[in-house]
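As you look at this complex, bear in mind that one protein chain is not there, while each of the others sits in place.
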Amino acid sequence: MVNFQGNETVRMEAFSDGVFAIDITLLTFQLKAPSLRAATSSHSLAMALFDQWPNYIAYFVSFTTIFIIWLNHHRMYNVIQQSDSRFMFYNGLLLLLVSIVPFTTSLLADYINTPAHQLSSVLYMLLFAGISWTLLIMWNYATDNYRLLKRPAADVRIQTVRTSHLISTVTYVLAAGLSLLVPFLSILVGLAMVVYLSRLKYHREKVI
Amino acid sequence: MVNFQGNETVRMEAFSDGVFAIDITLLTFQLKAPSLRAATSSHSLAMALFDQWPNYIAYFVSFTTIFIIWLNHHRMYNVIQQSDSRFMFYNGLLLLLVSIVPFTTSLLADYINTPAHQLSSVLYMLLFAGISWTLLIMWNYATDNYRLLKRPAADVRIQTVRTSHLISTVTYVLAAGLSLLVPFLSILVGLAMVVYLSRLKYHREKVI
Amino acid sequence: MVNFQGNETVRMEAFSDGVFAIDITLLTFQLKAPSLRAATSSHSLAMALFDQWPNYIAYFVSFTTIFIIWLNHHRMYNVIQQSDSRFMFYNGLLLLLVSIVPFTTSLLADYINTPAHQLSSVLYMLLFAGISWTLLIMWNYATDNYRLLKRPAADVRIQTVRTSHLISTVTYVLAAGLSLLVPFLSILVGLAMVVYLSRLKYHREKVI
Partner (left out) sequence: MVNFQGNETVRMEAFSDGVFAIDITLLTFQLKAPSLRAATSSHSLAMALFDQWPNYIAYFVSFTTIFIIWLNHHRMYNVIQQSDSRFMFYNGLLLLLVSIVPFTTSLLADYINTPAHQLSSVLYMLLFAGISWTLLIMWNYATDNYRLLKRPAADVRIQTVRTSHLISTVTYVLAAGLSLLVPFLSILVGLAMVVYLSRLKYHREKVI
């Protein structure tokens, strides 16, 4: 295990921010102007746009989820001082998984309204479970023996954050299983987890 | 409401800049080489390119509008010292709306020259209204009781900026309504608002 | 004319760098795997790839040109201390024009091998002429009365840079005209200008 220069986390954060920003923006390709052969009226265009409602929902859930994951990634790095090879590997895995979100989003949007909605929902939820699990692994590795934390680390809510990422991972896995029975459950769970993960605090005290 | 680290606005600004830069560049997909089965001459290519004029206009209006919104976002952050959870939520909403601009731009370009032009114009204007309204909400929240402002805040033109964002929001909404009657009005109003918003000053005095 | 905060050029540079980086990477869409119905052998794939040679040439010229324009944009900002509204407007115009390069590149690649090659070459060259001209305008505005320059500005090669950008603008315009008569001239001139612009020095002395 090699330690890198002191500015290592700065560069890794900047690169990660770039990948997050691009992935969240690539979701836009989900939204496409319908190609009407005969755009006879605003009414027919409205109907065509309305038929795309799964795309809008999938876009909204994925956009907010990636935003919240970025927020948690960012808060995590706020209490981390340094990085090492293994932590960089975990970070690369996180970026790999986040980069797949536009693909599963596209799958969900295309198939949630078809008989094949179950598989698309399961894959959508399992990817989010994998991302949550990676965040959990990163946090466990960084906080184990205060390995990568800034000193003093007494005010870091190590255990609370562990529990929260464990809860979110389990919830996503359960939602994947249940979406076999209840269609659209993945959408609701996805939105609920956005709210849950947005409230996660990494510091016991207010940070100035 | 949690306060984040002091460098919170720096990271949020960098992430926002990334999303703005990518969205403004994705508009390029609006511009496509026409696929001629028989490119018999430069003349036939010129005709095919000329037929794409709605794309060029929509590209120009959207590019300049996103640029001016970025400029205002940037000027706003220049007088803001810190952030909190709610302000980050508003900022995420702004990025979500800006990311939809390439979609409404594509709608406008595809349908402004068809009988369905009314709906495409209305949606185009309403999205810009939503963006202006979000900027207004952000500014109101940040300046209420000088909540997030840098001290001394005496030279910040709080009321003028509020009024301007209110005016631009109302103008976009009115233009959405009127574009039902007057085609192409949305284009003109879009260009006028670019000029108007580019002149908005957030400081009473010159800033060195 | 308002002066902005001292860090204004830093933010403008970062946003511009983002747009440059995205535009230079979007050129990649020029390169597409050929879709063979019957990929009977590596030989037939090689033939299909060979037929795409205009795409490779157009990709190479556009990539290197955007890189060199970025380099000149960067060197220019190295000797500039501050910005104002009008300079930001010019910078926005530059980004608008650079963002159109993938479009004209696509036009050139699609039509240089057809009877319509003249128009595609003319547009390709004229866009580069417009970019050079914008760089010239920016430089003239920044250096007029040493308006935006860092002090001491004695070692800035104001006149040489003016002349060079004027020469490159005129060369691109002439090449646009001549490419009506001589096909492929635009490619050669584009490559020559990359070499020419890469050698442009903004400082009289070595900069440490």
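In order of appearance the chains are A, B and C, and numbering begins at 1 in each one.
In this section, a contact is a pair of C-beta atoms (placed from the backbone, for glycine too) under 8 Å apart; a residue touches a chain by one contact, two chains touch by 3 or more.
None of the values given here were measured: they were computed from a predicted structure.
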Specify the shown partners of the omitted chain in the complete complex. A, C
Going by the contact rule already stated, which one of C:Trp70, C:Phe87 or C:Tyr172 would touch the omitted chain in the full complex? C:Trp70
Spell out the interface residues on chain C facing the chain that's missing from view. 13-14, 17-18, 20-22, 24-25, 27-28, 31-33, 35-36, 39-42, 44-46, 49, 60, 63-64, 67, 70-71, 74-75, 78, 198, 201, 203, 206-208
Which parts of chain A face the unshown chain closely enough to count as touching? 2-6, 11, 14-15, 18-19, 22-23, 26, 85, 88-89, 92, 95-96, 99-100, 102-103, 106-107, 109-111, 114-120
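Please note the rule applied: only the chains that are shown with their structure count from here on.
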Moving only from a chain to one it touches, give the least number of moves from chain A to chain C. 2
Can you tell me the C-alpha superposition angle of chain B onto chain C, nearest 5°? 90
Tell me, which residues of chain C touch at least two other chains? none
